[in-house]
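For reference, the structure discussed in these notes is given below.
Selected chains from the complex are presented in situ; the others are not included.
A and B label the chains in the order they appear, each numbered from 1.
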Amino acid sequence: MQFHSKSMLTIVTEALLENDLVELFEARKIRGWTIVAARGKGAHGEKRGSFDANENIQIELIASTATAEALAEEIQLEYGQHYALVQWLSEVRVLRADKF
Amino acid sequence: MQMDPVVLFFLLGLLAGLAKSDLKLPSALYDTLSVFLLLAIGIKGGLELAKQPFLQVLPQALLVLAMGFVIPLLVYPVLRLKFSQVDAASMSAHYGSVSVVTYAVGVAYLSRLGVSHESQTTLFLVLLEMPALIVGVILARQGANQAGKGSGHGWGKLLHEVLLGKSIVLLMGGLLIGLLAGPEGIKPLDRLYLDLFKPVLTLFLLEMGLVVAGKFGALRQQGWFILLAGIGLPLCLSWIGIGVGHLLGLSVGGVTLLALLAASASYIAAPAAMRMAVPQANPALSLGAALGITFPFNLLIGVPLYYQFAHWVA
């Protein structure tokens, strides 16, 4: 089997943006993503998940580099100004290129 | 007078949190307890409402609804003295809306004294959740150019968010279940929703103590005005509740609870709604005041105080 290079976009943000982001992914025809519950600290203070408006999520999303970069920029513009948000891109290798 | 044990649990959590104990309750427990409290309060309200003639409750409901719209309008100009438009608007929404747990503690307080209260107060609780949130968003957005990006959700999405938020769905759902099932139908459920209400409240308040202790640190950076607001606002707002309660001809118990509703600040529905609708507002500010100052103030001092107030007026 062969491995193919893709980009992974990781998004850490407030849990209450989940529905919005999923809508965005679907609008942009992204075919898959993974979400884990997270807490953390950043410029917007501590997020400890102790109650509703104080939780983080971490979303991982594999796509072509172009798609991942475009998505990251769009999310940054839409939510970066006011919401707790950190994103990063990394290089990964996957087995089924057609899946992403 | 001995302290209500319910309040002692809050103090235990508060002290443990301030002393940086590693005591933590799982967040799934917190979520479960709030689902339970909201359902239980709703059901109890529904059972009581079933006994009331609808036409008698309607005008009362409208007046309470009006109070919900007016309170944030009164609070806003005061907060504008110190805060930006969006922050003042967001905080007005928090103080105009209500805290379900504060209400539950008030009910427990009255029941311990053996003081009865009108059954429609639960309905008032439900009605007061939302109007202030709408007013808060309008206040935040007035005059502002809302065409830009990142300035929060549109009205449709927002109303959906609020109306179908956890608090209102469970309170209203419980209310309807209570209404439809009636005392006979609910009886087999009493062991949970009635008998365990107060003991479960103790666990919830233990957790609230821990959460409030965590808020104190962030508050210190905000200066004196926030402390002043966090205590002054409930004190003043309680009198609006007392006035409206008096107008409605409520009993001392009912007036106390309406005062408490007016004085309490939302820390579940409002923060979530404001974060979606007015993301520019600093959530640490309004949540810090509502949860870090007003919540403990109402719990420890407000509840007996407003009861005293209600007595004077009666």
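We adopt the following convention: a contact is a pair of C-beta atoms (placed from the backbone, for glycine too) under 8 Å apart; a residue touches a chain by one contact, two chains touch by 3 or more.
It should be emphasised that the depicted structure is a prediction, and the values quoted were computed from it without experimental measurement.
Written as a formula over the displayed labels, the whole complex reads A x3, B x3.
Criterion: only the chains that are shown with their structure count from here on.
Spacing of chain A relative to chain B, judged by their CA centroids, is 34 angstrom. Touching chain A in their complex are the following residues of chain B: 27, 30, 149-150, 153, 166, 210-211, 214, 218, 267-268, 271-272, 275-276, 279-280, 283-284, 287.
Put simply, chain A touches chain B in their complex at residues 14, 16, 20, 45, 48-53, 77-83.
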